[in-house]
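Before I ask anything, let me first share the structure, which is written out below as structure tokens.
A single protein chain has been omitted from the complex, and every remaining protein chain is retained in its original position.
Chain naming follows the written order as A, B and C, and within any one chain the residues start at number 1.
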Amino acid sequence: MYSEKVLDHFTNPRNVGEMTNADATGEFGSSHCGDTIKVFLKVEDNVIQDIKFKTFGCAAAIASSSIMTEMVRGKTLEDGLQLTNDMVAEALDGLPPEKMHCSCLAADGLHKAIQNYLNGQK
Amino acid sequence: MYSEKVLDHFTNPRNVGEMTNADATGEFGSSHCGDTIKVFLKVEDNVIQDIKFKTFGCAAAIASSSIMTEMVRGKTLEDGLQLTNDMVAEALDGLPPEKMHCSCLAADGLHKAIQNYLNGQK
Amino acid sequence: MKGERDVKRIYLDNNATTAVRPEVLQGMLPFFCEAFGNPSSVHWAGSQVSPAIEKARGQVAQLLNCQPTEIVFTACGSEGDNFALKGTVDVLREKGNHIITTAVEHPAVLDTCRFLEKKGVEITYLPVDGEGRLDLDLLERSITPRTILISVMWANNETGVVFPIHEIGVVARRHKVRFFCDAVQAVGRLPVDVQKAQVDLLSLSGHKIGAPKGVGALFVRKGNPLTPLIHGGHQERRRRAGTHNVPGIVGLGIACQKAMDELSFVPGRMEPLRECLQSGLLTLVPEIKVNGASAPRLPNTLNLCFAGIEGEALLLHLDIAGIAASSGSACTSDDHGMSHVLEAMGVDPLLGQSSVRFSLGRDTVAEDIDRVLEVVPGVVQKLRDMSPFWEGRACRRAS
Partner (left out) sequence: MKGERDVKRIYLDNNATTAVRPEVLQGMLPFFCEAFGNPSSVHWAGSQVSPAIEKARGQVAQLLNCQPTEIVFTACGSEGDNFALKGTVDVLREKGNHIITTAVEHPAVLDTCRFLEKKGVEITYLPVDGEGRLDLDLLERSITPRTILISVMWANNETGVVFPIHEIGVVARRHKVRFFCDAVQAVGRLPVDVQKAQVDLLSLSGHKIGAPKGVGALFVRKGNPLTPLIHGGHQERRRRAGTHNVPGIVGLGIACQKAMDELSFVPGRMEPLRECLQSGLLTLVPEIKVNGASAPRLPNTLNLCFAGIEGEALLLHLDIAGIAASSGSACTSDDHGMSHVLEAMGVDPLLGQSSVRFSLGRDTVAEDIDRVLEVVPGVVQKLRDMSPFWEGRACRRAS
């Protein structure tokens, strides 16, 4: 059902945890299934220096969250905003069709955090 | 499905055939299934001296016809009239429930022949 | 009743059911005690099993030339027939309430139609001619704006008569009427291609093609919604609830695969044997009638009437000689009276009672046919000799 990549990120999720000195946080809950992500960002010079997450959800949601953090760490905020759930799913070598919606969680949580950061700077 | 007795009378029916010099004949067809018997009687002193039959029908009908002839040969006409389909079925060690109606054929055909004989004598 | 222990058993009742093919059973075996999971489960026990279901779905789809998603697994041919008819009536109730079928369908279709008739559905039962053939023009003329379904079997189970499914498909498409075909007897014996035939729904049953009893399939063309017959769980994309019959489905897949592999030669091997049986009987036994003789027929089916005798009595004699055949459909063999199929063909009621069906299988060999030809004339003679309807014809026979 799940790819090796999903299983890897599910069993050994990267960048799990909280950040006490985050520059921004974003929380996103899927209305579809109740899955929820919380994203913590450390930003410097428009670049995501550090990122952490906490996720409540199924394996697909957890793996998506984990790989998302790897995909955007060290990238610019613009890069982060351009991350799509398809990119997340693809990086995981695909997700079962009925689990595709779980990949949104990761991208949407990230976008929320970036927006919060940008709003805070204004 | 069928008893050994039925199979025996079906494969080796007794008294099959016609009788050119019969004292009476009787034909009976079941309205239920189209099975038909023709009974030939030779009567002397109120006793069934000889009996033959021809039957169109399933194994139960043929076996009933055959055993019926054995049951009444040498018996009086009154005995013959008292023969019931239950007696026929019993003599065959029973018939499957859905085949019970086939045993009527034999008794009814016999009764018809006896009635014809008695009517002819009147 | 049983064939004697020392006689060779010859099975010529393959339209009633077939033996499970050994390779089918082999393929099924791991799914009883080892890979026993519920394919709907996400853990190892389920995920061991769900690919096997999907593989089987692909195998069935390939045989019918459709998409795997268009296959719904069922428990038998009868379920598929009920599902197609009742499901269509429910879902197209707005559109109309008229069904066109034939007088010679299997009871799973006919009885369902009679049930639906009681619920207010109008049913046209198309007649057949003396050879069991449909009148295609009459079919087309029977279509009204309220017609929601045409239900015609691919091949008749009793006589083997094959209907012009491709032509009916054209008519159905032209009038935009949904077309259901009960192909239970045709699958594996004829090429059954749902694209060429333009059918929208098509039922098949595993046990007629070397898969086990208890499994079947319904092809449901994409875009043809159907109300489930069995509501409940999400199985089969919510079209048929109930835990999957995993071993049965796996077996059905393998049987379809095998049928596909063998379609080029197995039917071609059966037909000459059937011809040999037919011409042999016609030569050896006077006053017999081959039902549907001049219609296109399944390569394996021979249905005959033996004037003057009753079919079941003949069957029992054959049985004692080790030969399994059937009178009409196995489903009605404990009913007396004539088969509805022969009745629709206008066969004389008395003659109709003498019908016997021989249906060959892929394992049937020439020696089996020889043996039948050896046995039948004698027992027919014996029964005719004791039949009140044969008197006076004795001479004819002798000539």
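The rule is simple: a residue touches a chain if its C-beta (ideal position, glycine included) is under 8 Å from a C-beta of that chain, and two chains touch if they have at least 3 such contacts.
Because the structure is a prediction, the values reported are computed rather than measured.
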{"item": "Hidden-chain contact residue, picked from the options C:Pro68, C:Pro107 or C:Pro377", "value": "C:Pro107"}
{"item": "Touching the absent chain when the full complex is considered, from C:Pro191, C:Gly214 or C:Pro296", "value": "C:Gly214"}
{"item": "Residue of C:Leu25, C:Leu136, C:Leu263 or C:Leu373 in touch with the missing chain, whole complex considered", "value": "C:Leu25"}
{"item": "Sites on chain A contacted by the missing partner chain, in the whole complex", "value": "1-2, 7, 10-11, 13, 16-18, 27, 32-38, 53-59, 61-62, 98"}
{"item": "For chain C, residues in touch with the removed chain", "value": "1-3, 9, 11, 13, 16-22, 25, 32-34, 36-38, 40-48, 75-79, 81-82, 106-109, 111-112, 114-115, 205, 207, 212-215, 227-235, 241-248, 312, 315-316, 318-319, 322-326, 329-335"}
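In the analysis below, only the chains that are shown with their structure count from here on.
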{"item": "Gap in Å, rounded to a whole number, between the CA centres of chain B and chain A", "value": "91"}
{"item": "Residues of chain B touching at least two other chains", "value": "none"}
{"item": "Of all residues in chain C, the ones touching two or more other chains", "value": "none"}
